[in-house]
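What follows is a short report on a single structure.
Only one protein chain is missing from this complex, and each of the others stays in its spot.
Note that the chains are named A, B and C in the order they appear, and that numbering of residues resets to 1 at the start of each chain.
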Amino acid sequence: MTATPTVELPEPLRLLAPDGTLAEGHVPALADEALLDAWRAMLRSRVCDERCFSLQRQGRLGTFSPVNGEEAAVVGSAWALEPGRDWIVPQYRELPAMLRFGYRLAQAMQYYTGKPAGSRMDAEANVLPFQISLAAQIPHAVGLAWGLRIQGLDAVVMTYFGDGASSEGDAHEALNLAGVRRAPVVFVLKNNGWAISTPVRKQTAAPSFAARAAGYGIAGELVDGNDLFAMHDACARAVARARAGEGPTLIEARTYRMGPHNTSDDPTRYVDPVELDEHRAFDPVERVRRHLTARGLVDETSEEALVAQLRAEVDAAFAEAQDSAPPGVEGIFDHVYARAPTRLDAQRAAAERRAAGQRDAATAREHR
Amino acid sequence: MTATPTVELPEPLRLLAPDGTLAEGHVPALADEALLDAWRAMLRSRVCDERCFSLQRQGRLGTFSPVNGEEAAVVGSAWALEPGRDWIVPQYRELPAMLRFGYRLAQAMQYYTGKPAGSRMDAEANVLPFQISLAAQIPHAVGLAWGLRIQGLDAVVMTYFGDGASSEGDAHEALNLAGVRRAPVVFVLKNNGWAISTPVRKQTAAPSFAARAAGYGIAGELVDGNDLFAMHDACARAVARARAGEGPTLIEARTYRMGPHNTSDDPTRYVDPVELDEHRAFDPVERVRRHLTARGLVDETSEEALVAQLRAEVDAAFAEAQDSAPPGVEGIFDHVYARAPTRLDAQRAAAERRAAGQRDAATAREHR
Amino acid sequence: MAEMTMIEAIRSTLGAALEADERVIVLGQDVGVNGGVFRATEGLQERFGAERVVDMPLAEAVIVGSAVGLACSGMIPIPELQFLGFGSQAFHQIEGQVARYAYRSQGSYPMPMVIRAPWGGNVRTPELHSDAHEAKYANAPGLKVVMPATARDAKGMLAEAIRDPDPVLFCEPLRGYRLIKDDVPEEDYTVPLGKARVVREGSDLVIVAYSAAVVIAERAADRAAEEGYSVGVLDLRSLVPLDVEALREAVAACGRAVVLHEGSLTAGFGGELVATIQEEAFWSLQAPIGRVAAPDAPYPRVTIEELYVPSVQRVLDAVRAAMEA
Partner (left out) sequence: MAEMTMIEAIRSTLGAALEADERVIVLGQDVGVNGGVFRATEGLQERFGAERVVDMPLAEAVIVGSAVGLACSGMIPIPELQFLGFGSQAFHQIEGQVARYAYRSQGSYPMPMVIRAPWGGNVRTPELHSDAHEAKYANAPGLKVVMPATARDAKGMLAEAIRDPDPVLFCEPLRGYRLIKDDVPEEDYTVPLGKARVVREGSDLVIVAYSAAVVIAERAADRAAEEGYSVGVLDLRSLVPLDVEALREAVAACGRAVVLHEGSLTAGFGGELVATIQEEAFWSLQAPIGRVAAPDAPYPRVTIEELYVPSVQRVLDAVRAAMEA
């Protein structure tokens, strides 16, 4: 009758060993062109991280949060969905997933360079914008999934959040509502060990976040988040359940943040270098590389060519973002309301006069 | 590796059968004078519910939420604590627990008649006031337990909330923090089947709230909330763990709200009378009565005398509350700040002038 | 025309909106089977089913937050806060998400949402249920804040708010639910947001108010009339958009004003009104603009709430003070 304080938990699902060998008898659903596409997305992410970091150091980019170390968690999950049909609701560290669903790299670069257009979504994109307010997107994901289902679409929504964000009330309220409404959502909780400087053991006493699923009457699974195949496999099953009307799943992707929290962070203040080194052995990109190399699908030469191409892609995107001038006064006022109060229009007119170098005749006028 | 959607859950802990017989071999820790004291508290609660309802119907009392049906859940848990040492952090439906820890019935009557003094606690009372904001008290309970421990006291804090309140973000954040800090808290989640008109199946898809404990790395237990002995037993174990520094426990007390949500509610709109009738068979007061009668500890005559005495107690408390005049202007201003802004003092002075029938010379003056 | 209470007016608009547009969905605590704790949604679940009038778990942040997602999917959600005071639990979703999602997404995801919320004092509710929080929401750019004072406006403004592509916080005065009763056209109509209503003209002074306080303003104007003062009453109807024009005209015409609201004084919406009036009509002002508001104290328990909520007498005192200044 007494539930013991800590439930004995299974090891995370792992299908691809760190040395690149597949689990006995496992035939990955992620194969052929999709697999290579996923591989490219992982490499693109690395290339983008590197490039953005150096641009930020040169003062040409704003705050940036790298994906570094979490490529398999993000790509494996997102590749279990169907572009054009399903949706991505991100936090801020899941660019590869967003790119697959219609967000463009040049938009990301606009976002990172602080331009409002970086969060404008193309009509055909099935992505919500980056979310700065931690966990606030999780209720949105549930509502989105619910609304799409009401409209007869059998879309699945995948939303991401971190071990830190999992502590917010919004995470709880959303997981619970998803259970009640059997909303077609896959919750990907990327446990990367850190919330800025806060290690996961200070975040929760739970031995696993996946264990929370039972408290909402939903499916839960603990997965090696650095294993592309395991992530894809678990998420594909979750997507199938969601699609079939069997409700949501909480996936805990055990991964590790290999770099700083973001460009303002100095992890040497709090990350034990020995621990960091240990985690390097589980690098998700390296693992897939080993696997693909062993299967003869990639080699050093082809990867070099690919990386060069990805660099060019990233550079082109950055250049495109650079070329788009930041907005003027309209960037402050457009879209705040669809039908703006007259007072806001007056404020806008005043701001336009100022921008045109005209002095305000009477400040009061702008408050109309 | 996959956690199945719904964890198979044990039946609630039950030690006292509805017919009043004890589980084979169980020797209740709640015995002798403490048991009779608990019984009196349960009866007092019933008497108080009845009295308050009729006073409210006469327009002599404000909004009132009866304990009706949850007496064992409240009394069994609170009697597992030690008065003078431990603390109660209530929602609003746990008067018997508060009374054991220094809150007085006359204060409760002041509260129900809308007098501010109803939430002033005596110096020796170890109780926080009634909390209207659902779940907001749960973080308080954790902080209180934490703070008492910092100060070297080995007090245990017991906090109560409902199945409805359990959906609030505050509940999650507090349970999680309690796990991290191993705070000496016993969380008593009274699942009475309803949040006003919302049945628990619309509140959550979880088969049990106790299952949430695993997601916080804390102990959890599902208990028959209409069983005084089971509640006491589970809570006594939880208190012992907390006292020993082994951290918090989440107790789900499965009970049933036998009456309306409060004096403004009309449950005939939404409660199936058949369901309600079924639950009557599990009445917690009747169950203890049967047990005590079988053991020869109470009989009809002694109960009649007791009820008469309790009625007198409640009436005296109500009379005392009636006698205490509501405050005047000071009731608005006292205690808002310990060091009030001068502007508030000016507002107070103006209010006093008004109360004295004087017209305000200049309204502006009160905003100083 | 039919005489209707405010609650009936609101119910009828909700029914009409659910009827007219499949995308409309009503969600909240106890809005379904129970028809809302004040019966604003009574009968709607029976008419439109449990998928369109939805009883939600007890969690304000996800009631509002899931409405954001519903709107992203193309729905028109009408979440209900059981009381405005519990909007604080959803404050981050309202000010941080609902209010700025259209701006954040540069128009990709508009938020055609109406958050309904009852509030207001002198109805003997428990703590936190009467709290006036409108000034906090009026300071959340991207949101509109509507505060009707009549059944007629409640019906027409709620209809307009539902059609409006921007998110609206629609605050309903508890005191008015059953007490406010007026002639309401039976047909469908809308009342624009941001157009104040001249309740009565007055040549000496104008009292500016909104929601249930408009009745207090009218009574004070009556009493002032007995003393020979011609006092007008302006019902703002919405705080955002604010009818700056109407404020200017009303004060320019008479040169004196008293602003009135139920919430506490400091940083209450009265400050905004005074500031706007003096920006717009400074040279017409013949006396300081009076503010009548609750004191800077929490809403008290019911035995003393009448000492807290601004009374007719207090407004009258302010009128006299302005007239005699």
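Convention: a residue touches a chain if its C-beta (ideal position, glycine included) is under 8 Å from a C-beta of that chain, and two chains touch if they have at least 3 such contacts.
This one's a predicted model, so the numbers in the text were calculated from it and none came from an experiment.
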Quiz prompt | Candidates C:Val198, C:Ala287 or C:Val312 - the one touching the absent chain | solution = C:Ala287
Quiz prompt | Hidden-chain contact residue, picked from the options A:Thr21, A:Gln151, A:Ser264 or A:Ser302 | solution = A:Ser264
Practice problem: Determine which one of C:Val191, C:Val274, C:Val309 or C:Met323 touches the chain that has been left out. | Solution: C:Val274
Exercise. Using the definition of touch stated at the top, determine which of A:Ser77, A:Gln107, A:Asn176 or A:Gln203 touches the missing chain.
Key: A:Gln203
Quiz prompt | Option touching the unshown chain, where B:His140, B:Arg243, B:Arg311 or B:Arg353 are the choices | solution = B:His140
Quiz item: So which bits of subunit B touch the chain we can't see?
Solution: 89, 116-117, 119-121, 128-129, 133, 136, 138-148, 150-151, 169-170, 173-174, 176-177, 180, 334-339, 341-343, 364, 367-368
Self-check item: subunit C residues touching the omitted chain (full complex)
Solution: 85-86, 88-89, 91-92, 95-96, 99-100, 103-104, 127-128, 133, 135-136, 138-139, 141-142, 239-240, 242, 263-264, 266-276, 278-279, 282, 285, 287-291, 295-298, 325
Quiz prompt | Touch list for subunit A against the chain that is not drawn | solution = 62-63, 113-116, 118, 132-134, 164-170, 195-198, 202-204, 264-265, 269-270, 326-329, 331-333, 336, 341, 343-344, 347-348, 351, 354-355, 359-364, 367
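Rule of thumb we're sticking to: only the chains that are shown with their structure count from here on.
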Quiz item: Among the chains, which has its CA centre at the largest distance from subunit B's?
Solution: A
Quiz item: subunit B to subunit C: how many Å between their CA centres?
Solution: 35
Quiz prompt | Distance from the mean Cα position of subunit B to that of subunit A, given in whole angstrom | solution = 42
Exercise. Would you please write down the residue numbers of subunit B that are in contact with two or more other chains?
Key: 167-170, 202-204
Quiz item: Counting only residues that touch at least 2 other chains, which ones in subunit C make the list?
Solution: 56-57, 59, 61-62
